[in-house]
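Sharing a structure, written as structure tokens. Questions coming.
All protein chains but one are shown at their positions in the complex.
Going by the order they are written in, the chains are A and B; count residues from 1 in each one.
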Amino acid sequence: MNMNTSSTTGWTLGELAEKAQATLKGDASRQVTGFSTLQDAGPDDIAFLANPAYLKHLENTRAAAVLVSAEHADACPTNALVLKNPYLGFALLSPCFARTEQMFEAGIHPSATISETAELGEDVSIGPNVVIGAHVRIGRGTRVGAGCFIGDDTEIGEEGLLYPNVTLYHGLMIGKRAIIHSSAVVGGDGFGFAHTGKNWVKIAQIGSVIIGDDVEIGACSSIDRGALGDTVIGNDVKIDSQVQVAHNVQVGDHSALAGCVGVAGSTKIGRGCLLGGGVGLGGHIEIADGVTLTGMSMVTNSIPEPGVYSSGTGVMPNAQWRKSVVRFRQLDSLAKRLNKLEKS
Amino acid sequence: MNMNTSSTTGWTLGELAEKAQATLKGDASRQVTGFSTLQDAGPDDIAFLANPAYLKHLENTRAAAVLVSAEHADACPTNALVLKNPYLGFALLSPCFARTEQMFEAGIHPSATISETAELGEDVSIGPNVVIGAHVRIGRGTRVGAGCFIGDDTEIGEEGLLYPNVTLYHGLMIGKRAIIHSSAVVGGDGFGFAHTGKNWVKIAQIGSVIIGDDVEIGACSSIDRGALGDTVIGNDVKIDSQVQVAHNVQVGDHSALAGCVGVAGSTKIGRGCLLGGGVGLGGHIEIADGVTLTGMSMVTNSIPEPGVYSSGTGVMPNAQWRKSVVRFRQLDSLAKRLNKLEKS
Partner (left out) sequence: MNMNTSSTTGWTLGELAEKAQATLKGDASRQVTGFSTLQDAGPDDIAFLANPAYLKHLENTRAAAVLVSAEHADACPTNALVLKNPYLGFALLSPCFARTEQMFEAGIHPSATISETAELGEDVSIGPNVVIGAHVRIGRGTRVGAGCFIGDDTEIGEEGLLYPNVTLYHGLMIGKRAIIHSSAVVGGDGFGFAHTGKNWVKIAQIGSVIIGDDVEIGACSSIDRGALGDTVIGNDVKIDSQVQVAHNVQVGDHSALAGCVGVAGSTKIGRGCLLGGGVGLGGHIEIADGVTLTGMSMVTNSIPEPGVYSSGTGVMPNAQWRKSVVRFRQLDSLAKRLNKLEKS
């Protein structure tokens, strides 16, 4: 079931050109019902050409229309929506073909358990079995999916989406237009213990989590509350699935953390950083604005300068790798032997 | 509480020999109530010998019966179920001693919220607080655990098990005999954004997830829906806990992904691949059929040939490791100095 083709109402090219702020070359009344790739598009779909590598597919596309830049407009065999950044146009039009409403019900479901002291804004929808604690405030138009839990005193701004089975602990502050996916947890305890010499003693995590506007948090991700003071996620931060953000971490505006990233406690990530999948950041370090870390990088020290950083060894046939691993253990002595040879 | 010994009804060795397609040497009417290892088995347990390293435990086992290959049948001091592959025999008999029914209730629980347009097959069971959206179709005999959510238009085949608190988004297609463990999420949004130069603009994820027959998905794992087009999981694919499969990934039939694996977007994994725990695959690459990746391998390029591949450095004492890490940074210059010496 490809949802591309399941939308039945559709949009005219005129409407779409307006939404994408594109110049339409072609039939403004032509109706499209799905978005697809150049290769897979049918006659009711719109497609886009962003990556020149796909130019070869433009000629034979069956799409009703294509988002293209001016330079490829003439090569487009069908209706063209011409704009500077076709990929951005794709993003702008994509919500027209999404079926988000299939995950939420309008209104307040009778099975929800809502504190009398909670304040729900206009047009808030609350799904089945949702539990909302005391003094919770939910902004206008926010939709709370089935089975979500929101602890006392937590505040979430307007136009948010909490997908089913999200847990928000108590005393959090979450901005506008938040999107939080299923099984994600915000505000669970950070990992803090003192040691008596014999046993661990838990440090109650009495800080909170403060999340800016336009933040997305993926499925099964966890953002821990601060020990003292707060974990802080800036505006327009995008967090993928299976990500762990520990207590008292700060993430600067517009940064993006891909799947399986782990950030240890009290680390500060700058603005506009890009963390590839599986990147691990040690605790109490600082990453400058504009740092890109490629997938699975292991970062144990601060990075004070913007740039692209990496770590790890490339994958190789196991037999050969075993030899390299042995030599890695010997690297310091190999280098010293080389020094000695050079001097002799 | 070891569940091995808690089954009270039990099976005769005759019944078990038939299920395992084994030849019984011994008492067909002997009753066993549990499955255990050779060392731990009591007189009401059946055990197996698959790995020759455990042959030493055969002689003194207290088990009522042992699954053995023909070559060890004579050494078996008790009833023997003789078959070619005792480990497979163990797998075939193991369900006889599982207590899966302890997680599900028969029938439709009155607290469930089920759309009038949903179609439930014969013998489907729906637990407490389950929410099932419009036009959902659930095949015969599938059991849906407490607190599960199934979004509109999703279809799941017969004889499936959704453990409690699973979330299936809308418009998915899941095959027969699926097993999905708690807190797992299928169909959440992939991680896709366009950048305006200032902000991220979300790309609505309008594809779906298509999952074949006989697929298992572990606890807390997430399989994202496609951006355009679908994420596709083949038949007989086994996915462990804490795994992240990003949008538009394709996983070939019979492949197995161990715990904490992360697969970035649009990557294609072949048939019969084995990914060890914590393996990370970059986006837009292709892994051939029959590739094995050892644990924590980092793969950034396609692997066109079958075989066993690895990456990473072995673990070593920290003091020594620090020196190797410094030298790793110097590796290129070390190699160049070596070249120079050779030429001098």
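Simple rule for what comes next: a residue touches a chain if its C-beta (ideal position, glycine included) is under 8 Å from a C-beta of that chain, and two chains touch if they have at least 3 such contacts.
Given the structure is predicted, the values throughout are model-derived calculations rather than measurements.
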Chain not shown: contacting residue from B:A73, B:M103 or B:I285: B:M103
Residue among A:L24, A:C220, A:C273 or A:A288 that touches the chain left out of view: A:C220
Of B:T61, B:T142, B:S182 or B:Q205, the one touching the omitted chain in the full complex: B:S182
Residue ranges of subunit A at the interface with the undisplayed chain: 111, 113, 129, 131, 133-134, 147, 149, 151-153, 155, 165, 167, 169-173, 183-185, 188-189, 191-196, 199-208, 210, 220-222, 224, 228-230, 242, 244, 246, 260, 262, 264, 280, 282, 293-294, 297-301, 303, 307-314, 316, 320, 323-324, 326-328, 330-331, 334, 337-338, 341
Chain not shown, touching residues in subunit B: 1-4, 6, 34-37, 40, 85, 87-88, 90-92, 94-95, 97-100, 102-103, 109, 111, 127-129, 145-147, 163-165, 179, 181-183, 214, 216, 218-220, 236, 238, 240-242, 254, 256, 258-260, 276-278, 294-296, 312-319, 321-322, 325, 328-329, 331-332, 334-335, 338, 341-342
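Heads up, the rule we're going with is that only the chains that are shown with their structure count from here on.
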Whole-Å separation of chain centres (CA-atom averages), subunit A against subunit B: 25
